[in-house]
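In what follows, a structure is listed as structure tokens, so that the remarks can point back to it.
Shown here: the complex without one of its protein chains, the others still in place.
Which chain is which? They are A and B, in the order written, and residues in each are numbered from 1.
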Amino acid sequence: MQNTKLEVKNLQISFSHEGSQVNAVRDVSFTLGQEKLAIVGESGSGKSTVGRSLLKLHPKNATVEAEKLLFGDIDLLNASEKTMRDIRGRRISMIMQDPKYSLNPVMKVGDQIAEAYLAHYKVSKKIAQEKALIMLEKVQIRDPKRVYSLYPHEVSGGMGQRVMIAMMLIPEPEIIIADEPTSALDVSVQRQVLNLLDELISERNIGLIFISHDLDLVRNYCDRVLVMYAGRVVESIKASELENAQHPYTQGLLKAPPRIGDIRNRLPTLERDPSWLYN
Amino acid sequence: MITNSTMAPSATSKSASASMLMLLQTLAHGCKRIIRNPLTAAGLVVVMLLLIVAMFAPWIATHNPLAQELSNSLQAPSSEHWFGTDEFGRDIFSRLVYGSRITLYIITLVTVIVGPIGLAIGTISGYFGGVIDTIFMRITDIFISFPGLILALAFVAALGPGLEHAVIAIALTSWPPIARLARAETLQLRKADYIVAVQLQGASSTRIIFRHIVPMCLSSVIVRLTMNMAGIILTAAGLGFLGLGAQAPLPEWGAMISTGRSYMLENWWLVAAPGAAIMLVSLAFNLLGDGLRDLLDPRN
Partner (left out) sequence: MNMINIEGLDLSFGTGANESKILHDVNIQIQAGESFGLVGESGSGKTTVLRCLAGQYNHWSGQLSVNGNRLLHKLDKKRCIDMQMVFQDPYGSLHPRHSIETALAEPLKIHKIDNRDERISAILKKVGLDDSFRYRSPHQLSGGQRQRVAIARALILEPKILLLDEPTSALDVSVQAEILNLLKDLKEKEGLTYLMVTHDLGVVTYLCDRIAVMQNGHIVETISSVNLANHGASEPYTRMLLDCCYHTETTQSSEALSA
């Protein structure tokens, strides 16, 4: 893999709660190049925790340990809060699930995009606004000038997510972590947003970590898939080879959802084998 | 957790004991968390102390709180009279101890009146909305727009001074915030799926309000009531100070300050001791309320 952007080795995350320790993530290792890497798992598998810990956005009661947590040549594990502030948004940015909750409700969406640029580049407000308009155009919003001065509650879910993408891309990051970026959207919009994201990241050589619960979506969209179960990566596989997945959990996930024209009378349910916890 | 290996004689007693067990577990867990926060623990200790002192007043008091001994008046604190004596030679420490009973009496009575009224008005008006809401909330607005102490003053002036009248007066002014709080909670709750579900089961509005909505409002109302207790103590003391609450010779803390005022400059202990007691107890209730809020917050 050419130019590794991110290297994670034996990442461990545990939460302390009222005196007891809960291990949320164990021994997760992966590298990210200029590719689309999916982290797939069911709720509670630790996939979002991994994404957040890369930006050190984990809650205070979490302990993050790793043999290696390298972003380029920066050691994220021991990076100061100041270094992290420079990285967050500027070099690694994060797209959240629901634009309704991630956009500031009392600020025009355009100003929020400009603000994201101003936070990392020393330019005049005017230039930042122009940049924001160009960016709105890039995310295929038809009338950028009009949308610029709308407030978040005035835009639809799909448009809100485009605004989020514009906001995250404008500082020209090297890595984007997208945590269920389309699961709050309707299917028709979902597809447009994904295509858009795809175009933009390949244009700019961005590495994408795509966190999702939807294996069907991921297999067509991403290059490589990490399947997480109970805090561990149980399988790491090329998306195109998912059909030949070895792990029974991955196979179970693939078979579980009903599909159009399904002839099965019963859906197979997952038998969770305790031995999966020990790799 | 309880398993169903043995069939208890009746299902109701079984489920009752199960829910008792659940309650006990929650309580034990809650106590642990209260103690972890030192400020809350301090508040709890003071409130417990108040309860114990009030309960065992005759054993704790060193003197008869009403016994006058004019030859011994205005004595400074000493080993005989821990907090000194007042202008009639009554032991201030003993008067404080007995005064705690009056304070507790007022707090309890006001809370018992205010809690249910506020809860009922708030939940009913929030659940039904529309005209009922408008009528109830305008009445609440009227009560809220009077300053509490002034309304209490007017009320006591009309009924005549006395402890019971002070209680009614304070209660009249302190239910509106509770009602508003309960209404705000109810407005959120009534759209919840579990409320829609019991509506769809055919439950009557009374049933929904009292069995499904009230339990959810209860925790924030309890927190608010605890915080209110501090205010009640102050209002009661204020009424006592103005001579409109408990009447002499009852050892009410506010009234003690009021009479002590004339001797304040030479005999500081006359006002300092009851003043400190009022401050300590109202502070304790505030701290306890704060801790309870953290504990009972449904988001936890």
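In the analysis below, contacts are C-beta pairs under 8 Å (C-beta built on N, C-alpha and C of every residue); 3 or more make two chains touch, one makes a residue touch a chain.
Values in this document were obtained by computation on a predicted structure and should not be read as measured data.
Chemist: What are the shown chains that the omitted chain is in contact with?
Modeler: A, B
Chemist: Of the residues B:L51, B:A67, B:V196 or B:A248, I need the one that contacts the missing chain.
Modeler: B:V196
Chemist: One chain is left out of this view; which of A:E18, A:E243 or A:D273 touches it in the full complex?
Modeler: Candidates A:E18, A:E243 or A:D273; residue touching the omitted chain: A:E243.
Chemist: For a quick check of understanding: of A:S20, A:S43, A:S80 or A:S275, which residue touches the chain that isn't displayed?
Modeler: Checking the options A:S20, A:S43, A:S80 or A:S275, the one contacting the hidden chain is A:S43.
Chemist: Considering the complete complex, identify which of A:A24, A:I95 or A:L253 is in touch with the unshown chain.
Modeler: In the complete complex, the chain left out is touched by residue A:L253.
Chemist: Check the options B:H63, B:H81, B:R95 or B:H212 and report the residue that touches the missing chain.
Modeler: Of the listed residues, the one touching the omitted chain is B:H212.
Chemist: Tell me, which residues in chain B touch the chain that this view leaves out?
Modeler: 1-4, 11, 15, 18-19, 22, 192-194, 196-204, 207, 211-212, 215-216, 298
Chemist: May I ask you to list the residues on chain A that touch the chain which is not drawn?
Modeler: Output for chain A: 42-43, 157, 186-188, 190-191, 213-217, 219-220, 243, 251-262, 264-270.
FYI, only the chains that are shown with their structure count from here on.
Chemist: Rounded to a whole Å, what is the gap between the Cα centroids of chain A and chain B?
Modeler: 50
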